[in-house]
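Shown here is a partial selection of chains from the complex, left in place.
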Amino acid sequence: MLGLRRTHPDRLLPVEPDTRAIARDLYHRVAERRIISPHGHVDPALLRSDAPFEDPAELFIVHDHYVTRLLHAAGADLASLGIGPGAPKGGSREIWRTLAEHWHVFAGTATGYWLEEELSGVLGIEEELGPQTADRIYDEICERLAQPAFRPRALFERFGIEVLATTDDPLDDLGHHRALRESGLPGRIVPTFRPDAYLDPSQPGFTARVERLLAATGAPATFAGYLAALESRRAHFIAHGAVSADHGVVEPLTADLDPGEAERLFRAVLSGAADPAQQRAFLAHMLFQMARMSVDDGLVMTVHAGVHRNHSRPTLERFGADTGHDIPLPTTFTEGLRPLLERFGLRRDLHIVLFTVDETTFSRELAPLAGFYPAVYVGAPWWFLDAPDAIARFRSAVTETAGFYRTSGFIDDTRAFLSIPARHDTARRADAAFLARLVRQGRLSLPRAERIADDLVDAIPRAVFKL
Amino acid sequence: MLGLRRTHPDRLLPVEPDTRAIARDLYHRVAERRIISPHGHVDPALLRSDAPFEDPAELFIVHDHYVTRLLHAAGADLASLGIGPGAPKGGSREIWRTLAEHWHVFAGTATGYWLEEELSGVLGIEEELGPQTADRIYDEICERLAQPAFRPRALFERFGIEVLATTDDPLDDLGHHRALRESGLPGRIVPTFRPDAYLDPSQPGFTARVERLLAATGAPATFAGYLAALESRRAHFIAHGAVSADHGVVEPLTADLDPGEAERLFRAVLSGAADPAQQRAFLAHMLFQMARMSVDDGLVMTVHAGVHRNHSRPTLERFGADTGHDIPLPTTFTEGLRPLLERFGLRRDLHIVLFTVDETTFSRELAPLAGFYPAVYVGAPWWFLDAPDAIARFRSAVTETAGFYRTSGFIDDTRAFLSIPARHDTARRADAAFLARLVRQGRLSLPRAERIADDLVDAIPRAVFKL
C-alpha cells in the first residue's frame, strides 16, 4: 500500500520465522489492495477544496485528539497545542516541537506507530522525531506539503481509496458529496447519517435541534412527524450515496414502545419535562426505530456503544468536545439489544454492526450474538482497541465462536486523513499475523487463509456495508 | 487417541520449534489415555439401543446447535436444517449440502475444527468439505455408518471412554443406565442429577413439575417434603452411579434463609403468587440447599452460570430450546456465592466446580476463590470458551493464582457423541502447549510438566469428580 518505507518490512508480523514467512505472504497478497473505508470522520471539504495542508501541526496534531490527549497527559496545556476557541493560530512550529519533546511518551502506542508510518510512508521522512530533529523534520514536511503531490486529492489517489465514508449531520445538505461525485475523483465519498443529537433528549440543545429538523422537512410536531422527518433525511442521504447510519450511545439499550407511549414520551422530551428515566426510554425506543427504518430503507446500522463522552467537564467547557477525554465504560449488549433483536434480529436484509471499547464483550456477547443472528456483525476493533495487540486479542476472542465472516472488515474511524493508509495497513498486517498462526497450528489450510485474507479487505466489508 | 488423521500431527501446538518439540512429547504421553468425561449431554438411549446413526445430517448437524447456529447466522432457516416440530424428516442430503456451501464460515472456529477432526479422525475422510465434495463425502459417510464398526458401542470402545456422564431429569428412572451397566460395555455411563427445572420458579411449568416430584416420592407439599423429595431422587441417582449434580443458573446467587421464610417462599412460588424478587430469593436458597445436600450425600456440585437461555423468543416459540441462541451475560461470583461459602466453603468433602462463559471471572474471581476455599474448583473452559485459544487464555488467567490442581480437568459438555474424542484431544493439545511454554521459560521442570500433563487427564478429574 505505502511502498515508501524502507525499514522493517516485516513490522507487526509474528516473531517466529516460519510463521512470519506465512504471514508475510498473506500480507503481500493484500498490501496493495484498494482501501474500503466504510466508517470515518474525514471532512469532505478537505477533498472538495483540495487546498494544500497548512502546516505540520495542523496536519498531525491540532485536529487529532489521539495525539493531543497523550501530550496533555504528559503536561502540555491544550491551548498550547492550538486547541480551543481562543487558541493562537500561529505557533505551529512550537506545537511541533512540543510533540518532538514528548515523542518518547508515544513509544509503543498505536498513535505513535501511525505517526511514524505517516512520516515515513506518506512523506518519506525516515529520520526519528526528537528534540534534535524537530526543526529539520518540520521544514521537510513543509517542503512536502507545498508540492502538488501532497495535496488531498493527490494523496487520495495515491492511497488507493476506493470508498471513503464521512460522518454527517442529518440536516447537512451534502453539497460537498454531490460536488465530489461530479468531480471525477477516482473513488466514492459517501455520507453517513449520524442522528445521535436528534435522538438523545439528554443532549443540550435537543429541542431546538428537533425543531430545526421538523422545520426543514415540513413535518408536524408529533412523534409520527418526527419519524417522518428522520425518514426523509435518511432518504436524502441515500440519494447522495449513503450506505449506513451510525449511532453512538452510552448504553446499547433498545425498547419497543406502543405508539401512544412513544407519543407521550416525545411530547415530554420535546417540552423538556422528561426526567432522566424517560429520556433513557425515549432514546432506547429511537434506537429501535432506527432499526425499523433500516429494515425499510436498507441503511446499515452501526452502533458505537459504551463511552462516557467529554469526561472532563472543565476541559469540555474550555476546549469543546472531541478533545481527548472520552472514557469507556463497562458495556453489555445481551439484554439491552434484545427488544430490537426479537423484532428484527432474524432478518438477513438488516445489517447491524456492533462496535465496542469494552473488550470483555468480544467473546462473551458479540461473537455469540453474531454467531446466531443473521442481522448482527461484530465490528472491527475500534478506537482504543484499534491497535496491533488489541486486534490480535479481538481475533482470538471472536473467531473461535463466530469465525471471520461475521465480522465487519476494518474501519479506520479517523479524522486524520493521512493516517488512513497506516491504519488499514496495520489491520492487514495484524490479520495476516493471526491467520498465519492458525495455518502453522494446522487450524487453517494455506489456501483457506489466503481466501480469508483477501475477503477481509474486500468481499467482507463490501457485503457487510452493502457496497 | 484418534490415530487415523494423517495430516498436521502438530496441530494446535506452539509455533516455536523448541517449544513445539516439548509440547509434542507432553501431548504424546497422554494422547492415547482413556477418556474421562464427567459432564456431558449424550443421550444414553444411543448407547443402549446401539442403532446405527441415521445419516450425515442427523449425525453432524440437526442435533448440534453449535453447528446450526453458524449456519443460521449465515442465512439458513432452522427449518431447512431439519429443526423444529414441523421439520421435514427427509432432505438429509440437502441439509448436508447447506453445510458444505457454508463451510467457509466455520473457518477458524472450534466447531469447524471438531467437524474436521470427526470427519478425518473418526470417519477417515481426509478430503475437504465444500460444494464440490459435498455429495461424495455424504456418500462416504453413509457407507461408513452402515458398517458395524461405526455403530455407537463400537465407537464408544474405539474412543477409549472410561467414564461418560449424561445429564438427566430428576424423575428419570435411569433405566438406560441400569441396562447399560448390565450390558458389559467397557466403561461407565453415569447419570447426572440436573434439577434446574424443579428449583427455578420462573421457569414455565414449575408448579406442575414440583407436584409430579412430590407425587413420585410420596412427599407432602411442604418445603421439608420438597427437600426430602429432592434428596430421595438424588439417592436414586447415586444408586445408579451418579457422582454429580449440575446447576445451570443465570446468576450464581445463594441465600441462607431460615426455615420459616423458606416455607413461606415455597408456598408462594408453588401457588404462583411469588413476584420475581421472591422467585429469585427462592432459587438462591435452593442453590444453597443443593450444597447442603451435597455435603450430606457427597454428590459433586457443578454450577454453570451466566447465560441468557433462549435469547430469541421467536426462535424459541417456533423451534424450541437449545437451538443456538443462548447468549452469555456479565457474571460475578464473589458476592453471590458468599452465603454458600460461609457455610460450606471450608469443607474438603464438598466439591463445587464453577463454570463460566464470562472469561473476566477467571483471574478476578474463580482463581482467587479456588485458591483459598477447599470446596471450590475452577471448571474447565466451557461452551464458547471450549476452544484452543480460549483454553490458552484460561490457563494463563487461572494458573498463576490457583495452579493446576484447583482446576476441574476437562469436560466436553457435548451432545455430539462423535465430537468427544476431538474435544478431549483439543484440550490435551492445548494444555501440552501451555505446559511446554512454562518449561521453555524455566517456570516448570520437564518432569513436573510431565506429571501435570498426566494428572490433567486422569488424577485431577478423578479426584474432583470423585471417580
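Residue numbering begins at 1 within each chain, and the chains themselves are lettered A and B in the order written.
Here is the rule we use: a contact is a pair of C-beta atoms (placed from the backbone, for glycine too) under 8 Å apart; a residue touches a chain by one contact, two chains touch by 3 or more.
Computed from a predicted structure; not experimentally measured.
Enquirer: Since every chain here shares one sequence and 2 of them are in place, how many copies does the full complex have in this file?
Expert: 3
Here is the rule we go by: only the chains that are shown with their structure count from here on.
Enquirer: Using CA atom averages as chain centres, what separation in Å is found between subunit A and subunit B?
Expert: Roughly 39 Å, centre to centre.
Enquirer: If we count contacts the way the header does, which residues on subunit B are in touch with subunit A in the complex?
Expert: Per the stated touch rule, the residues are 7-8, 10-13, 15-17, 69-70, 72-75, 104-110, 112-113, 128, 308, 311-315, 324-330, 357-360, 384-385, 387-390, 393.
Enquirer: What part of subunit A is in contact with subunit B in the complex they form?
Expert: Per the touch definition, subunit A meets subunit B at residues 14, 16, 18-19, 330, 332, 334-335, 338, 341-342, 345-346, 348, 360, 363-365, 367-374, 376, 396-397, 399-406, 437-438, 440-445, 448, 451-452.
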